[in-house]
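Omission of a single protein chain aside, the complex is shown with its protein chains in their original locations.
We call the chains A, B and C, going by the order they appear; numbering starts again at 1 in every chain.
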Amino acid sequence: MTRELHPFPGGLQIPPHKELSNAKKSLITPLPDSIILPLQQHIGTPAVPLVKSGDKVLKGQLIARANGYVSVPLHASTSGKIIDIGNYTVPDPLGLKAPCIVIEPDGDDVWFEIKPTHDYTSIEPQALQDVIREAGIAGLGGAGFPAHVKLREGTESAVDTLIINAVECEPFISCDDRLIREKPGYVINGARMIRHAIQAKHCVIALEADMPEAYAALKELIDDDIELIQLPAKYPQGGERQLILALTGKEVPSGGLPIHMGIVMHNAATAAAAFRAVTRGEPLISRYITVSGEVNDPRNLQVLLGTPVKHCADQCGYEEKEGQVIILGGPMMGMFVNNMHMPVIKTTNCVLVTSTYNQSPEMPCIRCGQCVDVCPAELLPQQLYWHAHAKNYDRLRKYHLFDCIECGCCSYVCPSNIQLVQYYRKAKRQITQDERTRLSADHARERFMSRNQRLAREEQSHHNDLLAESDIDEKDKQAFIQAAVERTRTKRAQLSNHENANDDEK
Amino acid sequence: MTGILILLALTVVISVMLYNSRSATPEQEKLVDTVDALLPQTQCGKCGYPGCKPYAEAIVSNRADINQCPPGGRNTIRQLANLLGREIKDLNPAHGKAGPKMIAFIDEDICIGCVKCIQACPVDAIVGAPKQMHTVITQACTGCELCVAPCPVDCISMLVFVQGGRRVKLDPVMRTSP
Amino acid sequence: MKMLMMMRNETVIISSPHMHAATSINRVMTQVVYALIPGILLSAWFFGAGVLIQCLLAVFFVLGVEALMLYLREKPLRLFLFDGSAVVTALLFALCLSPYTPVWVNFTGICFAIIVAKHLYGGIGHNMFNPAMAGYVFILLCFPVYQTSWSLPSGADELQATLLQTLSIIFTGPSSIENFDILSGATTLAWTKSQLSGMFMITEIRNSPLFGSFAGKGTEWIAVAWLFGGIWLLAQRIIKWQMPVYFIGTIFLFSLLFYWYDSDIYLAPVATLFTGGIMLAAFFIITDPVTASTTPRGRIIYVTGIGLLVYVIRTWSAYPDGVAFAVLLMNAAVPLIDNYTRPRVFGEMKHG
Partner (left out) sequence: MSEFILIIFSAALVNNIIVLGIIGTDPALAFMRRMDVATGLCLTMLVLLPLVSVSGCLLDYWLLVPLQLEYFQLLVFVSTVILIALLLKHHGHRINKKLDARINVFLPLAGINTTVLGTMLLNQELSNTFLKSLVFGMGSALGFSFVLLLMTAAFERLEVADVPVPFRGLPIVLITLALISMAFMGFSGLINQ
């Protein structure tokens, strides 16, 4: 069972630091004081709450339904009382708040009724997809793309290969490694199940070469139906496009999707969660996360979704020190967060505490071209940087800014310490916004023109009607408006008084 | 003598050809459309022209400068400069200053339904009927602020528009006076 | 950090990645300077203390002018002054000069290099032209006479100037000492050129004391030193191997072709490579990332172009060595090369 490997261009060898956390058995995190469940833990539209403040819920009970196709439902992580539905800090690069459902656990952790399906092969692929959707499965790798969407697309066109991505290329993170070592059956059977759901011809599980124990664990359970591939450790091997190239030698076209080439990729943890959801009827309410870096006891945890990050860190002996920062996700692509109040969500794979983040001042680019050598998307990072700096957006498109996967390799090697990825993110945001602005401008132009035509028409007809008009009630009109103005003044005054009173209370 | 005659003939030929090749107007019209496409279409009239198209015409015929569009800001000026091969300038402060995109918001508690704002709106983005309360179609509002002044009860305020369709609470710092 | 957050009362955003490799401009430049040291010492051994004095003067001037420019442009002084790039510029410039160059010529060149070629373009990273080469070309065009008289390599028949004499020439001009004429002469290349125009054969010219065992006297061993320094830089992954290899390859190929064509008027390939500034250029000048092309294919076009131009200018133009001109010419062509050598992006289809 040998498969020819095709190394992807660029990439980096980064010290993995996985040994900090991957040797210890994962710990089941005790219940926190409160569970905060954001309505949006995935890409797409946020879920819609089905409960209200004060309701009692049970573990695994549906508390928010999916809103539209690209959306997943949300379940209570434990039993308890809903104490609030409102805006709370969520994992977000800008530190924004978003709507969340907050549960106060009652400590009993009682399960809602669950409907396990012991033999998934007896279910039609279509129905299986629905089960997975109802279980709230979104990609656990980091992007959080609803799993059922990928499955659905998969059944619409013939799928050649299903790839289960267990390549944890980011330093420090070892939650997939731990999951595979502890529950290899879930991953293997999850892979088989997803394969059944999309009727894929081949199935490949890809691991990095520095996960020998996980490899051995899987090897034991595997039959000939699944290929198990070890890939040399290189960042960002786990990127979707990079992994597909490495395994199949095919490049996903710029702007295209893997499914167009008959390839579907799912994360190992997603596969395990899907299997658990189908065979045990337990929706996605917990996940493995790695807590690593400068904590006393770096390790992996099994965490209920919605558990505050601080609570997780405390389990690993976190002590706050001056100069430390918290990063959700890996050091290469993770996001820096200002505090630890936000909850663990479906896409959180790591909590990293570190004080060795990049602080050196930014120097001018010296065009050394090291970023070009490491870019896995074969872009010209420095050209992108120049044009992003000069806000030359047409050029940026010409240089394929949108093919950047924000892996951070360019920033990592830059001798001038330029935060290249940050520039690209900003530029991307700006370009998307400009595009929207342009669309709305076109829209506005149309409306303006149609209004002008309408006015011209009205002018014409008004001119014709003018003679018939009389201005008797003009005075009444004036009086009416005057009265209305008075009325609203008082109303306004009342309102502002009310507001002031409110402020004082606060 | 022959030489002078030949030159004379040459001159006549050239003048005839020059006369025939005066600049063509269709090209100008095309340019107006291209310029118009770069303008933000707020139709706010801050540039001193009644709408974006008239301003585009004024730019093309050299009656107006390229730095008179506050909603477009520096971005628009740069694009215009690139298109027309002119120097990039700062926004002319006489026409206002650039800021984040705003949209109008009608306080429905106060609105008396006078339809004055409906008449003022250049893009028909306000709906309502006489003596009924009015409301702004968020997607269609260009943030031109033309509806603010006519309102007799001051119930229209401009909010900062945050992308993603969310009209997030206005931040008093970012609020610009109408 | 915390202070900052509280002061501004706003969210501080630190963008990923949060790890960084242990490189910096400073480190790169320091290593380049280390790699230059053996060659500089060897130059001083062969061509007298003048070489060292020129280097020291250039470094001194460069720091002064750089500091002045940074001050005028309101840039952080400490951050940029000691990034090392200015020192590298100074050394490369000084190594091009005749050891007898008067101090004001050195100063003028440095001023041109730092002010015009570097800071008017926006300082480090923005300069289109290699500052050292721009400065050298400038003084070559303005004060050509000072670059025609070099100190003679030790081991040649003539005398070498004493330290005192050298100082006197540099600080008060060549006319200050009586026997300047016998203490100075043309470089190997310039002399070869003048002899060739005098209808001498290469075989006759090679017998002159200005030639050593395989190339120019003295310069051959200095070139070997540059070669070793360069190989060290390659091992440190500071420079990319393609650049010197393609550059030297181009020159080698052309000199070989013409040597075969007529060995009487064209120098042998090895003599060509190890005389003049080719080795210095190959590892230290054309590899300057700021002024070189940024795309992989573009870099090859860039260095090949320089190689070709060096050979053309050296062989047929009025100037004995063409490195500086060739580098400047290709510097000017870099944006164009970059524009046409944009590599294919991952997943980019041929027409799409």
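As a convention for this text, a contact is a pair of C-beta atoms (placed from the backbone, for glycine too) under 8 Å apart; a residue touches a chain by one contact, two chains touch by 3 or more.
These numbers come from a predicted model, not from an experiment.
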*The chain left out here touches which displayed chains?*
A, B, C
*Any idea which of C:L79, C:L120, C:I182 or C:M201 touches the chain not displayed?*
C:L120
*Of C:T172, C:S194, C:S263 or C:N339, which one is in contact with the hidden chain?*
C:N339
*From the list A:A143, A:A390 or A:A483, which touches the chain that is not on show?*
A:A390
*So that we can see where the missing chain sits, which residues of chain B does it touch?*
2-3, 6-7, 10-11, 13-14, 17-18, 20-21, 82, 85, 87
*Can you list, in ascending order, the chain C residues touching the missing chain?*
73, 116-117, 119-123, 126, 128-129, 134, 137-138, 141, 309, 312-313, 316-319, 322, 324-326, 328-329, 331-333, 335-336, 338-339
*For chain A, which residues lie in contact with the unshown chain of the complex?*
364, 386-387, 389-390, 392
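Definition applied: only the chains that are shown with their structure count from here on.
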*Could you tell me which chains are in contact with chain B and with chain C alike?*
A
*What chain pair has the highest count of contacting C-beta pairs?*
A-C
_Rounded to a whole Å, what is the gap between the Cα centroids of chain A and chain C?_
51
*Per the centroid of Cα atoms for each chain, what is the distance between chain A and chain B, given in Å?*
38
*If you look at chain C, which of its residues touch at least two other chains?*
none
_Can you tell me which positions in chain A touch chain C when the two form their complex?_
8-9, 14, 93-95, 171, 241, 245, 251-256, 322-323, 325, 327, 329, 331-336, 338, 352, 354, 356-358, 360-361, 363-370, 372, 376-380, 382-383, 399-400, 403, 406, 408, 411-417, 419, 421-422, 425
_If we count contacts the way the header does, which residues on chain C are in touch with chain A in the complex?_
1-2, 5, 11-21, 23-25, 27-28, 76, 79-80, 83, 85, 122-126, 240, 289-290, 292, 294-296, 299, 338, 342-349, 352
*For chain A, which residues are in contact with chain B within the complex?*
391, 433-434, 436-437, 440-445, 447-448, 450-451, 481, 484-485, 487-489, 491-492, 495
